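Notes follow once the structure below has been shown.
All protein chains but one are shown in place.
On to subunit A.
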Amino acid sequence: MTIPNSFPITPELVASHGLKPDEYQRILDLIGREPTYTELGIFSAMWNEHCSYKSSKRWLRTLPTKGPRVIQGPGENAGVVDIDDGDVVVFKMESHNHPSYIEPYQGAATGVGGILRDVFTMGARPIAAINALRFGAPDHAKTKHLVSGVVAGVGGYGNSFGVPTVGGEVEFDERYNGNILVNAFAAGLAKSDGIFLSEAKGVGLPVVYLGAKTGRDGVGGATMASAEFDADIEEKRPTVQVGDPFTEKCLLEACLELMKTGAVIAIQDMGAAGLTCSAVEMGAKGGLGIELQLDQVPVREERMTAYEMMLSESQERMLMVLEPSKEEVAKAIFVKWGLDFAIVGKTTDDLRFRVIHQGEEVANLPIKELGDEAPEYDRPWIQHNPRPDLAAADVAAPTDYNDAILKLVGSANQSSRRWVWEQYDTLIQGNSLQRPGGDAGVVRIETHPTKALAFSSDVTPRYVEADPYEGGKQAVAECWRNIVATGAEPLAATDNLNFGNPEKPEIMGQLVGTIKGIGEACLALDFPIVSGNVSLYNETNGVAILPTPTIAGVGLLPDWQKMARIGSAGDGDVLIMIGTDGSHLGSSIYLRDILGSTEGPAPTVDLSAERRNGDFVRSAIRNGHVSACHDISSGGLGLALVEMAMASEKGMTVSLSEQRGPAHGLLFGEDQARYVIAVPADIANFLQANAEGAAVPFRRLGKVAGERVVIDDIVDITVEDLTIAHESWFPSFMA
């Protein structure tokens, strides 16, 4: 008995597929007839925002994506960057926001699974993961449940798969109450001559399905992720996929084993929009048609329709074009790992995407146009109005600096994230040199005696809200700075742009301003964007999230013996601030968490100062002049100092007397391009002379000593009290 797969195409059915009337007309014009039900599903999958980037594409094109080390930029499963000696790092960041809000454990788990698959599809063994998580206000009814589920999901998948999680971010803000963000990053290692792409080559070659079986989970997931949430959210649960890290681990080993045999001509993981997207992409990129025989697709549920099979987002699946002579070799490898292996189609020379089920042709579409002719919008946007300046002198100073600092280090957003990262395996593979809690995660290259990679992900959404352009610049600059703070040379980045509904001109204006800022910073810092992801419609009941363009970057340490850490300051070290005196309190943590205000502009990022100061710090670290280093970001110099003190378990005696301006501006100002470094006393003068020579502004702050942090006569707190405040917030919140 055949499975019914035809429904009349009504305007309601079109609308329920997330296609606007003019987009449907575009389909009619393109194929010259009414689409079948399956074809409508295919168009919906290919033309939604998530897969087609139809609102953002025009602006994404402006980003710098090339550089001397860039081997593969955006457009493949992940970016590829040269790290010398024939080694390459393969990386990408991707969001799984909507699913994680609906079902936090599986949403987060499959987010991690998806990004790992993107990396190993390209032939790279994953060596590091980081993740940027943003939740609603701590006192919001759902927040604890979401934190608990997302963290367990990230850990549940990554730990079982066997990749160390070496860094990330966790932030709370009421603007994420109805729409949390889960941005997962993964990086892998490959050889430059061992990269695999999705471009199909050769006519009449077998298209092979690998991995787990296809079920009904996630049908329509990409379409769901391209819409706002409303009161019907509970109904969307079946669109969230279920992850199986065990199968993924087997798929990793099987794919890497298979790639060594020369059997793989092209490979593409089945991510958003599953079989549809992967097959169309492989064919369209290679200038070939694809014919799929759905009766051959391994399924785990009975009576699945063509529509369901084409749109299923079941996890841990791959599609591959196979070298025919290696069919038996390939099959044996997959049998060994207990995975499905099925020839489900072939490449053709007619540039059609044909899908056959039960002897019937259920889709026959022009393959290139499915991707290339997707709508592209130049959506109206409005320029953001700059906020008026806010002088430090016009911001109230704290009545008690000790209280202010203790409150900040023990606040929801500045407290220790230990509760989170102790649930992640941070040391598997035995190469983690810096685990979470520092400026960047660092992982050594196992096959090389001295090389290591540094990873960081950053964005300050409150700055982006205040000024999308400066906020976009700042996200890039802070990521770059965190990598520099280890002594690494930042190489390239991936962007994960999370915004609200782009059909609103003010949201579109945020996106446009941000991309301009990111582009300018990437250009100035030689930090190209090599992969990325856009997540729009992050709104619930019409309220958008804070604009959150997460930037994750990778840096190279030629010799990890000469790496800096936040927590290695030694007694007697001289503390030096690199950069200018602090004064910018607009949109600062001090203003928000001590004074309860979100006013004021974002700090301006002077990209030439950023580069000059960063280059100086990196060279000082590499010359062995720095015993500890920490960038100055949220909370300003004051928080940077106490964070270094806590991580080093050492006190500090500091004076601000060399600096000019009100003390609260000096301590809490969030001016950019700044670092705190601890320098052995006998090197301090030499380093200062070097800074002068390089025209790098600096201030001598004091020294590392004792068990208290003492700043002039305004701060005097024991490191123990700071640590108790810092470590207590998260466990007591989650208790």
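Everything that follows uses one rule, which is that contacts are C-beta pairs under 8 Å (C-beta built on N, C-alpha and C of every residue); 3 or more make two chains touch, one makes a residue touch a chain; residues count from 1.
Just so it is clear, contacts and distances are computed from a predicted model.
Peer 1: With one chain of the assembly withheld, which option in "Peptide/nickel transport system ATP-binding protein", "Ethanolamine ammonia-lyase subunit EutC", "Phosphoribosylformylglycinamidine synthase subunit PurQ" or "ABC transporter permease subunit" matches that chain's UniProt protein name?
Peer 2: "Phosphoribosylformylglycinamidine synthase subunit PurQ"
Peer 1: Which of A:Q429, A:N623, A:T653 or A:S728 sits in contact with the chain that's absent?
Peer 2: A:Q429
Peer 1: Pick out which of A:W560, A:F698 or A:W729 touches the chain that's been left out of the picture.
Peer 2: That would be A:W560, which touches the missing chain.
Peer 1: One chain is left out of this view; which of A:L13, A:A152 or A:L595 touches it in the full complex?
Peer 2: Considering the complete complex, A:A152 is the one touching the chain left out.
Peer 1: Pick from A:W59, A:W337 or A:Y590: which residue touches the chain that isn't shown?
Peer 2: Touches the omitted chain: A:W337.
Peer 1: Contacts of subunit A with the missing chain: which residues?
Peer 2: Residues in contact with the chain left out: 152, 155-156, 159-162, 244-247, 249-250, 253, 337-338, 421-431, 433, 444, 446, 560.
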